[in-house]
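Other chains dropped; remaining ones untouched in position.
Chains: A, B, C and D, in written order; residue numbering restarts at 1 for each.
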Amino acid sequence: MRVLPWLYLAAGFLFIYLPVGVLVLFSFQEGTLPVPPFEGPSLRWYAEVLGDDDLTAALLNSVVVAAGQGAVAVTLGFLAAYGLARHVVPGTVFLRALLIAPLTVSYLIVGLGLLIVVQRAGLGLSLWTAGIGHVVINLPICFAIIYASMGAQQQNAERAARDLGAGEFDVIRLVTVPMLAPAILAAYFLSVTLSWDEFIIAFLLTRFEVTLPVEIWSMLRSGLSPRLNAIGSVVFLVSVTAVVLAEVLIFRRRR
Amino acid sequence: QEELNALVWCDHTDPKLIEPFEEEHGVTVNLREYEGTGAALALLEQSRPGDWDVLVIDGIDVFRAVEAGILAPLPEDELPEADFFPEVVMKENNSADGVTYAVTEKFGYNTISYNAEAVDPADMQDLSTVWSDKYEGRITIYDYYLPVMGLAALASGIDTADITADDLETIGGVMSDMRANAASVAGVVAAQTALATGEVDIVVGGGEWLTAVLQEEQPELTWTIPDEGAVRWSQSIGVLADSEKPDLALEFVKYIVSPEGQARLATSSCFWGMPANMKAGEHLTDAQKEVLRWDAQETYLANTQLYPAPDTDLDIEMQDLWLETLQQ
Amino acid sequence: MTAPVTVEAVTHRFGAFAALSDIRLEIAAGEYVTLLGPSGCGKTTLLSVLGGFLEPGEGRVLIGGQDMTHVPPAKRPTTTMFQDYALFPHMSLADNVAFGLRMAGVGKRARMSRAAEMLALVGLGEAGAKRPHELSGGQRQRVALARCLAVEPEVLLLDEPLGALDLKLRRSMQDELKAIQRQVGTTFVHVTHDQEEAMAIADRIVVMNAGRIEDEGAPRRIYREPRTLFAAGFMGEINRIPARAVAGRVETPFGPLPATPPAEGGALVACLRPEAVSTAPAAFEIGPARVRDAAFFGTYCRAHLVPEAAPDLTLVAHLPPDALPEEGAVLTLHAEPDALAVFPEE
Amino acid sequence: MSARADSLKGWGFAAPALLWTTAFFVVPFVVMAAMSLATLDGRTLIWGLHADNYLELAEERYLWRAVLVSLEITATVTVVSVVLAYPLAWIIAFRVPARWQRLALLLAILPFWTSYVVRSYAWLLVLAREGVVNQTLMTLGIVAEPVTLANTRIATVTGFVHFFVMLLTLTIYANLVQLSPNYRRAAMDLGANAFQTFRHVILPLTLPGIATGAFLTFVLCIGDYITPQILGGNTELTVPQVIMVQLGRRADFPLASALAIVLMALVTLAYLACARWLRIDRL
């Protein structure tokens, strides 16, 4: 009875780690097929992956899109949260619902809608359009996180600042943003993560320059290979490093 | 730097194929891959004029592109068609009213791939035993409707060129049997995975393009053309009418059909296939030729029929039938 | 720096709900006024109107004789100290205190020296480099005060400044607040719902209830001679003795009172504070009463007694701490007649 | 500041976000809705109020089958994920010592930092006939022959459940720890055993969290293309797969739009089903 929970926990973690374990293991496969029996270990697929220009370009594109769209989403989300939380705007409930709405819609629908409009408008597809799509899905999240953290404590500090003669811009710059820094960073971090891993919008809305998930998708369509394991393992490693850094640098400080 | 935009099948996205051209001409080639002529035509239709310079398209569908007025005439004399396998020059496909709009660049077969250690090779010579109960759950169907329906037609004694809406019922019946015994319907990688990992032992619609890359490690994975024959695919390449860089585009086409380009295209990473240009053989190793079954081409060409080439309406009906069969 | 404040017929509604109804108030320059009332009575709303955080629906606010009704907080000669202090957590104490001067464009050196001076005034001269989270509640409150004082407001508005502190610290902060007010001479308007705090600190108490002013005046007057039954009840525990007006006199179960009834005919209530009930003889005799229970409260014994003349009533009395009355014992109770305030029944 | 000026300022701050959402979400959505009422004649798009696409949806078996398949898979995934995740969240919240809880959660999230596409592909390797699962089953003597797992609905569901167990563990955990521990103590103190405490106190109190998590699961699952496409073996198609076929092979935007609207309607139904407990702005 006492060990049952621990067994369940262990089973849960086994399930969660199973695919990643297999993925990483067979990234060291010597042969050309990432299935048992395991031959190796070998780093040949890593060497191949790191030498692949398309992949490195896609990786860079992903970083740029994720970082850029995150900045836009957080900025817009912050401004909207500030406007709706700190000023009495008629119809706030409706506006909040509008801003949150994309969250309840499948990414595929967001992507398809944008694709239709971009093509009807005769605009070209590029990393920009993918970035726009990513802002659409991340703006609600940034807005919700920042809005939720605009509590009474912040509000009183802002009032105090105004009372002491600060203009609205100074209040935002000197009080609101620094006080909300943890929430703003968390929102940014989350939206970067979601963009980094997003496939369908990026797939529908890009053309020649693509993001990493789309590049991996086309690799996947062109053959089963430990290359995929290697690239997956590299992405995993980079992401984990990023998470751990963020955890240490951002979230530790909050407590 | 000048850029060339090409809409292609995935075999053209191999850097080993593209980079030599880019270096020689100091340009960047942007590639967008697609699968299925419908998708390509739709994509072109929704693009702005001048967006695209080069198009790679199924040989049997060139006429549709010509009808849509999107291809530019090609200077026949600058193309080494004399060096081609005669069966794949396909003048009637690549030209209209005496004007050449495209040139064949690669061909191969959609037929039966299988694991020689797990099935009886003799069974593979007869399409009716290939997808019989005997191999229930051991089959994957290649996820492209044209070749698979072509095979179904051949199995029913219908020539691929003669398929009409009236034949769909017959073809549908065959496909229904096929689907009932299949474990999955799979794209290139999934089909490869399935075959390589022993998930299935037969890929209907497979061929050299599926097993060639696996040859070295898993020689038991092979392919054959059954007695009823099989479907032959061919790809053509052409220049788009509203390209703003027609000269560079033509250079690219010439590079692709040159012996060097052909050899690289034949063995490109996405899938292998026979080069249209026989002179490519000089640039291929014996092992590569062996995998491509270079020497058996004469027989194969004789025993295979081109992809079905439906008009727009029939095409839609065929696609619906295909999806219908998948969802069965 | 100090200024008088005048509130002229201010009414404010949230939707249909009147949070403030026709508030009229004169506060002299340098006065220490507390707004006292139960939760939700409109204290914070009134303070926000004074501070400029809320524009009243009707009425005017004058500060130093000038109409400030529509002037934003930043431009008013008022500063507000918030209940949670609203210190900026990401700034040092010195930066917090210097913030108002920074906004006024005072140079770095000048404002830092002024901040140090203000911190010294509140006894935190050494702590300028600390962050607010390193301070105790009482210390934070002092920083908040220093931040307000640094901009030399003419009127300082305090919203339950001691609400978050425990009783002991609260009493000592009250002393300090009062001492600082004496020193700087600024007009203080201080919101509280703690009647002891109000009495301890204010020159004048304004008792509010449901958006209205019920009573205002010196603490002692309000405690002893409240204008309304609400004020009487809110200022401290009371015994409510039912009474009636009969022929110009007030009749209670314990006999007539020498007071003029506030209204003829209707039911009345005579209020008597527990500490006014005594076992020593006085002019108004309550008579024998049985002790239901009694507890020692340090400075007094608190007893519940059932008087024989009115067995439905339970009186609370604060008796001398020396002898805890025994349960069931019978005491004879008295009170001074002027300790009884009479109001119409509500 | 007057109320009017104040509200104008509020609008001003919210304007960029509102414009963005309107231009890139609302307008596309409306255009898509209009597109779903258009029809294709050959390759020519004809706008108007045509019901063709919706009628086709009712007539073409593969289309309405896709809706059914999507619903079946999504419902299975949602239920299985909740049932598996709840105990996991419970154990992390109440059995794992407080200072290890964060680590446990972090460890649970880490695998999801591989690319989504790669993760699905990795499941393909795990579930293959020669994959780890089959090898284990055969070593343990549970099966004699390898079982077909990859390219089946089981594989799709497994891939989904993998992701959503993690997601739901997080949401349910957050719900569990924000409950005052005194609820549990009070229940135990009044004689409830562990199961009764769960059944009568904790479960009802965490229902809103579960509903929110389940709704999120529903939305993300029913709209996903990657997992069924890579793992499902194409033997049955979900709505997103059919949408992608319409787009990629036929460029039939009207039909794709109609399918997207249907997808939207399904999500709305799911929303209504658990609206009682939902707090969308807390998603």
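Convention: a residue touches a chain if its C-beta (ideal position, glycine included) is under 8 Å from a C-beta of that chain, and two chains touch if they have at least 3 such contacts.
Quick caveat: nothing in here was measured; it's all calculated off a predicted structure.
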(request) Can you tell me how many copies of each labelled chain are present in the full complex, written as a formula? (result) A x1, B x1, C x2, D x1
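As a convention for this text, only the chains that are shown with their structure count from here on.
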(message) Farthest chain from chain C, going by the mean of C-alpha atoms per chain?
(response) B
(message) Between A-B and B-D, which chain pair is linked by the larger number of C-beta contacts?
(response) B-D
(request) Starting from the mean Cα coordinates of chain B and chain D, work out the distance between those two points in Å. (result) 37
(request) Could you grab the centroid distance between chain A and chain C? Build each centroid from C-alpha atoms only and quote it in angstrom. (result) 53
(message) I'd like to verify one number: the distance from the centre of chain B to the centre of chain C, where each centre is the average of its C-alpha atoms, in whole angstrom.
(response) 89
(request) Could you list the positions in chain D whose residues touch two or more of the other chains? (result) 3, 128, 130-131, 230
(message) Counting only residues that touch at least two other chains, what does the list for chain B look like?
(response) 46, 187, 193, 197
(message) Touching residues of chain C toward chain A in the complex: what are they?
(response) 51-53, 72-74, 78-80, 82-84, 86-90, 99-100, 103-104, 147, 151
(request) Quick one: which bits of chain A touch chain B in the complex? Just the residue numbers, please. (result) 31-33, 35, 52-54, 119, 122, 124, 207-208, 218, 220-224
(request) Mind listing the chain B positions that touch chain A in their complex? (result) 5, 10, 13, 15, 30-33, 46-48, 51, 187-189, 192-193, 196-197, 213-214, 216-218, 269-271
